[in-house]
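Have a look at the structure below before the remarks.
Right, chain A next:
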Amino acid sequence: MQLVPEYRADVKRVERFNFVARMTHWGHTVTFILCLLTGLVLFLDSADWLAVIFGGFSGAGLVHRIAAVTLTIFLVIFVIFDFKGIVDWVKDLLRFGKNDIIFVMKFPLEFLGFPVKMPPQTRFNGGEKGNSMLTPTSVILLVLSGYIMWFPAIFPAGLVRVCYPIHDIAMVLATFMVCMHGYLGSFHPGSGESFWGMWKGTVRDDWAQHHHPIWYEETYGDKADKDAE
Partner candidate 1 sequence: MANKANLYDVSKCTACRGCIIACKDWNQLPAVIEPFKGNYCTHEDTNGDTFTIMRFIEEETDPADDVKWHFLKYQCMHCFDPACMKVCPQGAYTKTDWGATFHNPEKCIGCQYCTYACPFTIPKYRKREDKITKCTLCVDRVEAGLTPACSRTCPTGALSFGDRHELLAQAEERVKFLRANGFPNATIYGKLELGGLNMLYLLTDTPDKFGLPIDPKVPGQITFWQDWVQPYFGWLIPLALAGSAFSFVTTRILAGKNGEHAEGGHE
Partner candidate 2 sequence: MAGLSPSFGRGAMTNHVVDLKNTDYALIMGSNAAENHPVTMKWLTKARLERGAKIIHVDPRFTRTSQIADLYAPLRSGTDIAFLGGMIKYIIDNKLYHRDYVVNYTDASFIVKEGFSFHDGLFSGYDPDKGQYDNSSWDYEIDADGKYVSDPTLEHPRCVFQLMKKHYSRYDMDTVCNITGTPKNKYLRVLEMYTQSGAPNKTGNIMYAMGTTQHTVGTQNVRSYAVIQLLLGNMGRPGGGVNALRGENNVQGSTDQALLFHIIPGYITSPTNSPAHKNLEGFLAKETPKTGFKVNQPKWVVSLLKAWYGDAAQSENDFAYHYIPKRDANKNYSHIAMFEAMHRGELDGLFIWGGNPVVGGPHANKEQEAMCNLKWLVAADLWLTESADFWTYQAWDRPASETKVKKRTPKDIQTEVFFLPAAAVYEKEGTATNTGRWVQYRGKAAEPVGDSMPDLWFIYEIGKRLQAAYANSKDAKDEPIKYMTWGPYGNGHEPDVVEVGLEMNGYYVDNPRKPVPGFPKLAADGSTACGNWIYCGQMTTKANGDLDYKPMWRDNKDNSKTGLGLYSNWSWCWPVNRRVLYNRCSVQPDGVTPWPGDEKRQLIGWDPLAISDPLTGKLGKWVGDDVPDFNTALAPTEPGGINPFIMRPEGKGCLFAAKASTKDGPFPEHYEPWESPFPNLMSKQNKNPAIKVWEPDKQASPEQYPIIGTTYRVVEHWQTGALTRNLPWLAELMPNMFVEMSEQLAKIKGIRNGDKVIITTIRGDVEAVACVTKRFKPFIVDGRTVHQIGTVWHFGFKGYAKGDPANRLTPHIGDANTMIPEYKAWLCDVRRA
């Protein structure tokens, strides 16, 4: 039972994500999970067993804050060192068009395993674009409302009050996306290869061509050569 498609070093591969993007992604993953687990201690009423792992509520509170600070640092590093990557990422998002809508509409079938013909996709397909829009906004909201709740005395009471629901909503949305993204990015047949894109930075050439033709053409295909001249 093959969970994640085997890494084929012998096949032609193309670079999908540079080092900084990947380091940020995985750092963010670890810290987000930590924040999530220690945060659920407060969110769920029956989560006392969860608190025990982190050494009681104060321990959980401590870990939550350490992870949150680390997460913020990762984001800061990401912005400083790979600002161009972010700009490209956003540009790609702005290309959200007809193809992406079709992709998203057909996606449930593909999600359940029915073979579906998908329109050509750019670097990030419709679903990934959705995820790229929703998760970063949730995380930014989480970070901002988190710090406000951490130092409530500095901020006006009204602002602090609105942070509580925001923090929870953002957490739920982000976690929802994380669950889907985590599964799709690894165990889901077909898109499993993208795991290696994030883990090692490269994906199989043919997979890229098939799943992200526009992206492939523009970066590695003919149009890339024309542009390069």
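The candidate set was assembled so that all candidates are chains of the complex that A comes from, given by their letters.
Keep this in mind: a contact is a pair of C-beta atoms (placed from the backbone, for glycine too) under 8 Å apart; a residue touches a chain by one contact, two chains touch by 3 or more; residues count from 1.
Model, not experiment: these values are computed from the prediction.
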Neighbour of chain A by the touch rule, complex-wide, chosen among 1 or 2: 1
Sites on chain A touched by candidate 1 in the complex: 1-2, 5-6, 8, 42-45, 57-58, 61, 111-115, 149, 152, 157-158, 160-162, 164-165, 168-169, 172-173, 175-177, 179-180, 182-184, 187-190, 192-193, 196, 204, 206-207, 210
